[in-house]
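Complex shown without one protein chain; remaining protein chains in place.
Chain nomenclature is as follows: A and B, assigned in order of appearance, with residue numbering initiated at 1 for each chain independently.
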Amino acid sequence: MKKLLLASTVLAMTAGPALAEDIKVGVLLGYTGPIESLTPDMAASAELAFKEVNASGLLLGGKKIISVRADSTCVDSAAATTAAEKLVTSDKVAAIMGADCSGVTGAVANNVAVPNGVVMVSPSATSPGLSALKDKGYFFRTSPSDARQGEVLATVLQSRGIKEVAVTYTNNDYGKGLSDSFSNSFKAVGGKISITAAHEDGKADYSAEVGALSAAGSKHLAVFGYLDQGGKGIIQASLDSGAFDKFILADGMIGESLTKAIGKDLDGAIGTLPGGESKGATSFQSMAEKAGIKKGGPFTAESYDAGALIAFAMQAAGSADRAAIQSKLMMVANAPGEKIMPGELAKGLKILKDGGDIDYVGATSVEFNKIGEVLGTYKELEVKGGEFMTIKVH
Amino acid sequence: MATDFLNALILLANFVIVPGVAYGSQLALGALGITLVYAVLRFANFAHSDTMAFGTMSTVLITWWFQSLGISFGPLPTALLALPFAIIITIGVVLITDRTVYRFYRSKRSSPAIFVIASIGVMFLMNGLVRFIIGPDDQRFVDGERFIITARNFKKMTGLDEGLAIKVTQGLTIVIAVILVIALFWFLNRTRSGKAMRAYSDNEDLALLSGIDPERVVMVTWIITAALMTIAGTLYGLDKSFKPFTYFNLLLPFFAAAIVGGIGQPVGAIIGGYVIAFSEVSITYAYKKFLKYLVADDWAPEGLVQLLSTDYKFAVSFIILVVVLLIRPTGIIRGKVV
Partner (left out) sequence: MNRPLRAVLSFSLIAVLFLFVGFGQSWSVALAIFNLCLISSVMALGVNIQWGYAGLFNVGTMGFAALGGVATVLVSKAPIPESWAAGGSDLMIAALLTLLTIGAVVFAYRRTSKGPLRNISITVIIVVGFAVVRPFYDPAVAAIESVNPAHAGYLGGLGLPILFSWIVGGLFAAGAAWIVGKIALGLRSDYLAIATLGIAEIVLAVVKNEDWLTRGVKNVSGLPRPVPYEIDLQASERFIGWVEWLYEGTLGAVSGADRSALLNDLVIESSSIFVKLCYSGLFAVVLIIVFMLSMRALNSPWGRMMRAIRDNETAANAMGKNITGRHLQVFIIGSAVVGVAGAMLTTLDGQLTPGSYNPLRFTFLIWVMVIVGGSGNNLGAVLGGFLIWFFWVEAEPVGVWLIDFATSWMDGSNPIRLHLMNTAQHMRLFTMGLVLLLVMRFNPGGILPETVHRATDQK
């Protein structure tokens, strides 16, 4: 199934001059760079939504969405902006699903998307700084701002009676922003942070960081990193050296590959992840698994929702015009309207075609606030028997 | 009182000494390759770590193949079995690179800067090639036992509060590094080829006059370096994991280690490796807990007692490098005169 998906992308890109019934949507993610191992699944999730839409044949009288992938590199603003330029002015995409990392997302939004009036829906840019973006209503994100996650984490720890933690974060705007947000919230409820130390992704040796972290004396370690990157390395090094065995994980650390890699030693770890236990989330997970996407992969659900929202906005606007998409995106995502779940995209398209209204709930319970951000519900998770189990939803 | 002292010692061993020795061995092996090329071929090989990545990639691919065939090596990683084959492949690639790229500049007696720029080109090539063949993702290929002794078991055995953990790969790294260094020194000092290499490195013209075949010396150097690269890269990849991006980042610490120890001198590379590794680890370690064990409670430190935050860990090797360049540019063991 995964091969089929990739093949359809390949075919899409080889199509050359697109047929008149085709609408191009940019999928701008960091295919090279610090999260290059996460992005293929994110792109595949968005394309899953597109495929579902195409298969229904109901979009704007039978038009098909073609995904055009471009590399944001996650760290090189110049390259990301150039790639976005190409998408917007050369491929003439109707909208952009992306970018992935907060830094380049801001650059692309400021330099390309907003000036050209192209909607951007980011599945994973969570830096609180992006809330202040002057975007004229063209920037949306399906993942909540980390300002909220910090609060949720602090509440979770407080409810479990954990009073002191050591914190490590990945040294970028995501990690730093989340760490700052968490520190403030945790201190506000009377908690103590014994040490805050950054770690760089892409290194293989974290013994020094772990040594410093453990020397501060706390029993708990909060890891705000990436599960395929430094975050995993930190946990591994902590367990190996006996420094910590109780971990607190943020959204970037939640996923099957972590539990598989660490195994039973991870039991007892607590975490937060945007999303709920909603029907939508679970039904997306099974769809994704069938499509060959790693179950529980970070931001795959958000990517699917972003793709679906773009398609619905087009249908509601009755055209693939960029400004029209922007005008309808909020409407299709928010109440009132018929609630639409993952896998029900055809149903949603039909309702819109007949002039009705939908409230896309999707895999992440999408509901935008005034500035195009989701407030987000967070799942409180605990690792039991080598798997992440949801305890509560905040 | 005695238990406190023991605890402090074990704490230091666990977080500073063992990681320092393991990391130092990895750096030493890498720096050895760099220093050999510098000594004989007289240029700083910027393509070193990406060639290492290539060698490790070969090991990984062969290991996977072996694993799929059901071959294993008991408690030790299967990669060790794959190593000889990967070394042969890497030697081949390195010799081809020399033949097509560097030999031309040798014949023209180009300046070292030209060689370095050429090696930058080779670096790009290897970088792209490795990612192209195996992809940029993290690859795990380690199997067999993980620990010689785990922290938990240690605590149980000794009853102390602090545990000491030693991984199999760490043990392997140290043992193999020692073996390699001994072998290398035996080779350099006892065999004809080794002596020819040293002669060629000390004074090229005189060596040629004595009838030493320069191309043979070069070939032997590359063969040894390729073997070192592959083994070092594989050990590193077994201990951590294989990711092409990581290897590129190791280039500067390798250079720092080679220069600090005295570039062009194999002993220097080894010393430099350990100096850099221990500096990185000990300067950024927070001694709060350690001191707490040792001193009376009233004197126990409030702050972390950390000289430099771990943010700057990466920069420590370069700071040391710069300091060495200022005070003693030839390195700890008098390396090549600059």
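One rule holds for everything that comes next: a residue touches a chain if its C-beta (ideal position, glycine included) is under 8 Å from a C-beta of that chain, and two chains touch if they have at least 3 such contacts.
Computed from a predicted model, the values in this text were never measured in an experiment.
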Field: Which residue of A:86, A:279, A:347 or A:394 touches the chain not shown here
entry: A:86
Task: Can you work out which residue in A:176, A:328 or A:379 touches the chain that's missing from view?
output: A:176
Field: Residues belonging to chain B that touch the chain removed from view
entry: 43-44, 101, 104, 111-118, 120-129, 131-133, 135-136, 248, 252, 255-256, 259, 309, 311-312, 314-315, 317-319, 321-322, 325-327, 329, 338
Field: Positions on chain A where the hidden chain makes contact
entry: 3-4, 6-7, 10-11, 13-14, 31-32, 40, 71, 75-79, 81-83, 85-86, 88-90, 102-104, 106-107, 110-111, 114-117, 127-129, 132-134, 136, 147, 171-173, 175-177, 180-181, 184, 198, 321, 323
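Throughout what follows, only the chains that are shown with their structure count from here on.
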Message: Just the number, please: Cα centre separation of chain A and chain B in whole Å.
response: 37
Sites on chain A touched by chain B in the complex: 32, 36-37, 171, 195, 197-200, 202-205, 207-212, 214-217, 228-229, 233, 240-243, 261
Message: Could you list, by residue number, the parts of chain B that touch chain A in their complex?
response: 14-16, 19, 23, 136-138, 140, 147, 150-152, 154-155, 162-165, 167, 236, 239-241, 243, 245-246, 249, 280-281, 284-290, 292, 304, 306, 309-311, 313-314
